[in-house]
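Worksheet: one structure, shown below.
Of the protein chains in this complex, all but one are displayed in their positions.
Up next is chain A:
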Amino acid sequence: MADGKVVKRAKYKSSVKDPGVPGVLKLTKERFFFMPNDPTSTTKLNVEFKLIKGHRSSKEGSSKQALLNLMHDQGRSYIFEFDSFPDRDKCREFVASAIAACGEVVKAASEKPAVPHDEQLSAAEMGRRIKLLQDNSELQKLHRQLVIGGILSEAEFWAARKKLLEQGDIKKPKQRVALKNDMWSVKPLSDGQTNRVTFNLTPEVIHQIFAEKPAVRQAYLKFVPGKMSEKEFWTKYSRAEYLHSTKNIVAAAAEAAEDEELAVFLKQDDMLAFEARKKIRRVDPTLDMEADEGDDYMHLPDHGLPLDETKEILEPQYEPFKRSFSQYLNQHAAVVLRGRVIDVELGDTRSVAEAFTRTNQAELAAEVSDESAYRERIAKVSRVAEIEDLQGPHEPPVALLSIKDPRDYFDSQQANAIKALGDGGTGTRQLKFNVSKEDAFCSLKNSISEINSQGLTEPIISPEVALKVLNGLSQNISSTKYHLGKNPHESVLDRLPSATKDELLLHWTSIQELLKHFWSSYPITAKYFYTKVTRLKDAMSQIYPKLQEIKESVQSDFRHQVSLLVQPMLQALDAAFAHYDADIQKRSAKSGERPNGFA
C-alpha cells in the first residue's frame, strides 16, 4: 500500500450467487485490474476508480464469504470474493481512499465556474481549431483581433463556432477490409513421391468457404463437436475438393455412396440452389432475358469460359455431383460483392460459422416480413405487363385549379406601383379625372388638325429648355452611374479602394462577431456575463471612431457610398449601446433606492 498498489487473490463474480472466476485483483490509485488465472478467459477487468461510486462489503463471519462489492456509475457492480477477511479489508481500505481521492478530483472539476472556461483541450480539438484557422484567413484575422486582443476568451470565441468545428469532425468510419477477390481454388500440394496431398487452410480461407458454401457451414455446425473433430472435418472437405478437382464425377459419386458425410460436400449445395431460386423470383419480371441472346459470348459453350470440364454424357444418377464452374464463379462474385457481413474474429472457426448462420437467418426473417414488397412486385408486374387496350387510363389524382380573377391582383399591384413609384400627388389627382368620350376624342382630333394646319412649332424647342434637359440628363447619368444595384454583379465595394474595402469588411465581420456575443449574453444572469458585456461594449466603442475615420479618409466621390455602407453598422452598434445603457439604468434603479417621485 505504501507504493500505492495492492495485489490480492480474488474471485470475480458478476453476482453473489455466481461461482466466480479465480484470478488476481490489482489496485492502483487510479484504477483496478482483474486478471483471471485462466489466460483464455474473457473476464479481464480494467476499471477506473473515477467510475466507481461506492463500495460495500460483507460482514465478517466464519460462515460468510469475504466479499467486496464495487458499484459502478451506471448501475453495474463488480463483486470480488477474497480468500480471507484481512485481505478483503485491506483492499476495502485502499478502495475507499482511492474513491475518495478520485471524488475530490471530480468535484474540483465540477466546481469550476459553469461559464465557458479555458478547459484542458485535447490535442485533437486543438488541432482542429488550428486547422480551421489556417483554412480560413478571415477567421484567423478575427481570431487575432478578438481573442489575442483580449476581448473574447478562446473558449467564448469557439463556443460560437461549435458547428464549424463539428463539421470538420465527422469521423469517417474505419474502412472495413473486404473479402479477397481471388477464388480459393484448392491447389493440392503433392510432394511427388508419396501419394500424400496437402491442403493449406487459413482462417481467411475458412471464412471464405463458409461464406460461399452454406452447406459446408451447416455441415460443420452439425458434425464438428460431436461426430468428428475439426481436423477430420477439414480433411474430409479437402478430400471432396480434391475429387472435384480431378473432374472425375463417377469416382466422386462412388465415394459419396460410401461415406454419407463426404456426400454432403460432393453433392450440389441445396441451400445455394434455394437461395438462387429466391433471387430469380426477385428479378424484375419485365426484364427481357432474350434481349441479351445476341450477345457475342453466348454462342461459346459455357459462356466463353475456358472449358476443361469433361464432356462426357453422364448417367442421371451422377447429375447431383456435377458442378459447373460458372455456378461457382457466380457464387463467389455474389459473396465478394456482399462484402464482409459478419464481424467476428477469424480465429474461431465455430463462431464464424455461427455468425454466418445468424446473419442468414436474419436475412430470411427480414424477407418473410417483407410481404408488402412482394405485393408491390405483383402490382408492378400487372402494371408493366398490362395490355394497354384493356385498361383504363392511369391518371394521377389531380386537384382542379380554380384561379380567381387575376385582375383583382393586378389592379392592386397597379395601385402599389403608383404608391411606390409615383411622383406624389399628381397620380391621385389624375385618377379622379373624368371626361366624356366625345369630349376626349374631340379634343384629340382638334389637336391633330391644329398641328396639321399650323405645322410644326418653330422652333420646336427653346434653347433654354434644351439646356435644362441636357443638364438634367447629364446630372442624372453621372449620379446613376455610381448608383447601387446598377449591375447586380458589381457592388459598391468593388469600386472602393481595396484598402478601404478590406478595412470595411474586417470591421463588419468583427462587429458582427462582437454583436453576436453581446446579444447572446443577455439577459445578464451572472456576474460573468456582466463583465463580458462590459468588455464587448468597450471593444465596440473602439470601433466606432475607426469607422468614422474610414469615412473621412476616403475621397469625396466615395464618401457618400462609404457612409451608406457604414450607416447600418453604426445603427447596429447604437442599438447595442442603447440596450446596454437601458440595462444598466434598470439595474441601478432596481438595486438603488427609488427616486422620490416614484409611486
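The rule is simple: contacts are C-beta pairs under 8 Å (C-beta built on N, C-alpha and C of every residue); 3 or more make two chains touch, one makes a residue touch a chain; residues count from 1.
Heads up, the rule we're going with is that contacts and distances are computed from a predicted model.
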Name per UniProt, for the chain absent here [options: "Geranylgeranyl transferase type-2 subunit beta", "Large ribosomal subunit protein uL15m", "General transcription and DNA repair factor IIH subunit TFB4" or "S-formylglutathione hydrolase"]: "General transcription and DNA repair factor IIH subunit TFB4"
Omitted-chain contact residue, chosen from A:96, A:251 or A:466: A:466
Residue of A:96, A:333 or A:444 in touch with the missing chain, whole complex considered: A:444
In chain A, positions touching the absent partner: 397-399, 401-404, 406-407, 409-418, 420-423, 426-427, 430-437, 439-441, 443-445, 447-452, 454, 456-457, 460-462, 465-466, 468-470, 472-473, 476-477, 480-481, 483-486
